[in-house]
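Taken from a larger complex, these chains appear in their original positions, while the remainder are omitted.
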Amino acid sequence: MRESNPKRGRNSNGTDVSALDREIIRFLQEDGRRPYTQIATALGLSEAAIRARVNRLVGSGILQVVGVADPTKLGYQQALVGVRCEPGRRTEVAEALARLPEVDYVVLTAGRYDVLIETVVEDNDGLLEFLDVRLPSVGGIRETEAFPYLRLVKQTYQFGTR
Amino acid sequence: MRESNPKRGRNSNGTDVSALDREIIRFLQEDGRRPYTQIATALGLSEAAIRARVNRLVGSGILQVVGVADPTKLGYQQALVGVRCEPGRRTEVAEALARLPEVDYVVLTAGRYDVLIETVVEDNDGLLEFLDVRLPSVGGIRETEAFPYLRLVKQTYQFGTR
Amino acid sequence: MRESNPKRGRNSNGTDVSALDREIIRFLQEDGRRPYTQIATALGLSEAAIRARVNRLVGSGILQVVGVADPTKLGYQQALVGVRCEPGRRTEVAEALARLPEVDYVVLTAGRYDVLIETVVEDNDGLLEFLDVRLPSVGGIRETEAFPYLRLVKQTYQFGTR
Amino acid sequence: MRESNPKRGRNSNGTDVSALDREIIRFLQEDGRRPYTQIATALGLSEAAIRARVNRLVGSGILQVVGVADPTKLGYQQALVGVRCEPGRRTEVAEALARLPEVDYVVLTAGRYDVLIETVVEDNDGLLEFLDVRLPSVGGIRETEAFPYLRLVKQTYQFGTR
């Protein structure tokens, strides 16, 4: 098993993730509660080695093992919000938005919007409150455009290790 | 502990999730590998009861317990793609896009786009291949606009049970 | 040779509404259940004359006397939908949309959209069903953009007779 | 006849409207001047009970019984105006616009515009005066886009109680 993967080296961080780490991630993407002993057996390693590697991946922010609920099925309203920032403030805005608890996803993008965020709120009143009070509490925003979700069709986490 | 939560009843599915289920979800959102015995003790239930409820939540698609990797740190390129469909085909398009393995997120929305998807690809060549070959393999698409991710700032799953 | 040009009046129907009719309309805009005797006294006419004029205004579509409910307070989701049509089909599309029971308002406009409609649905699933099934059942539509209502702030009918 | 309607409970206010109230609303949506005695007979209640319920619905803003005139047939020009606000001012702007007498409809929305309003004016000069003087008298507006009405095709109030 190759421990280096030069073809994937687009991001410097990426080069720190070995092929073995990727195998472990793949097992956990399928089932986050898979016992480490099972993964250890499959990869020919000790459970301690698996645990140590998972801890390192989690500690460095490469991996989370979490319960992911479907907000729609819990009765919540979600929306994607495209954000355009004042010149020179997009990273600052993104980081401030990331500190809002009702924002679960923040990404800096190229194109029509500078930052894309996903928010989870109770209902339309909550979305209005978010758009008119919470989101503008962050300075440096020029304009926003919200896309309320009507139905969540797919949410998977099995990528990147095929 | 109330088992019903009438204030959250926006979606009929939502009413099937009890306050107790929400507590369990909250524990797993914080740490997907938290031992059921720990959750059982905290909520005053047996481990078997917790396990049964988690299994029901997972079986009904309300919850996944999974390893979530940061694609950027694995050296991948991600993009959000806004999709506009031919009239009357948006649900069909969303479901077909959900079947593509390189698409990890599909949501039907109101506004400028009909469907929003997230894709994870190797690099710019992979994004071009996705936009020009894979995505159009789905019929009923009228136009698309891709937003390549420059940096992922926040990705959390702790919502909906506060 | 005529020296006057009555055709320049903006709406031919407008000229059929007398100042007296406008006074009656104003009374009913304030309170649709105002007794005709009260209006008759105020305008120095008989109740029968008021009744006859109201009937004529209602019969010609100039006036409706109706209960207007606030959909938000009844727990419904409303949305404005901007519609762009295939060339030469905007009037036909507008008339077909007007026949859908879940559409309560249809207007032909100039600008970015050809037709603007308002719809009242049960919830997000109802809005998706409307956008993906009901609305496209009307032929000649090229693209649509929905604006879900977050809060209704004003809905009044006292205009046009000041 | 059930007095509760849990399936419609999207807005907390909505839950205060009983199925019986909805029946009364439906009668008045068809004809705002229908005598209460007629409604009372149909629903097996006293006229006083109907009157009391109507008064409560009107008092709480759930229902208006009004004369609704067709502005086009009265010779007026109408327009929808999409309004984009400065960050954090959309509710304030909506409420200020609602205080302008030439504005008959104000709604807070998600999407390309923050607030949608409908205005009724005398003619093109009146629309220009509205857009350039009246509307900007409200602070916090960033940009506006007017859609002049060319023809009103449908205006109905029979919804929400089917």
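Each chain gets a letter, A, B, C and D, in the order it is written, and its residues are counted from 1.
The working rule: a contact is a pair of C-beta atoms (placed from the backbone, for glycine too) under 8 Å apart; a residue touches a chain by one contact, two chains touch by 3 or more.
Just so you know, these numbers come straight off a predicted model, no measurement behind them.
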Full count of same-sequence chains in the assembly - 4 placed in this view: 8
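Please note the rule applied: only the chains that are shown with their structure count from here on.
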Chain pair showing more contacts of the two, B-D and A-D: A-D
Interface numbering overlap (same over half, different under half) for subunit A and subunit B: same
Candidate from B-C, A-B or A-C with the same interface as C-D, over half of contact pairs in common: A-B
Centre-of-Cα separation between subunit D and subunit B, whole angstrom: 36
Gap in Å, rounded to a whole number, between the CA centres of subunit D and subunit A: 41
Per-residue overlap in subunit C, given as positions that touch at least 2 other chains: 77, 79, 123-125, 127-128, 131, 145-151
Touch list for subunit D against partner subunit A, complex: 10-11, 84, 87-91, 108, 110-112, 114, 142
Subunit B residues touching subunit D - in the complex, by the definition given at the top: 6-7, 9-10, 12, 110-112
Residue numbers on subunit C that touch subunit D, as the complex places them: 9-11, 13-15, 17, 22, 25, 27-33, 60-80, 91, 94-95, 97-98, 101-113, 116, 120, 122-123, 145-162
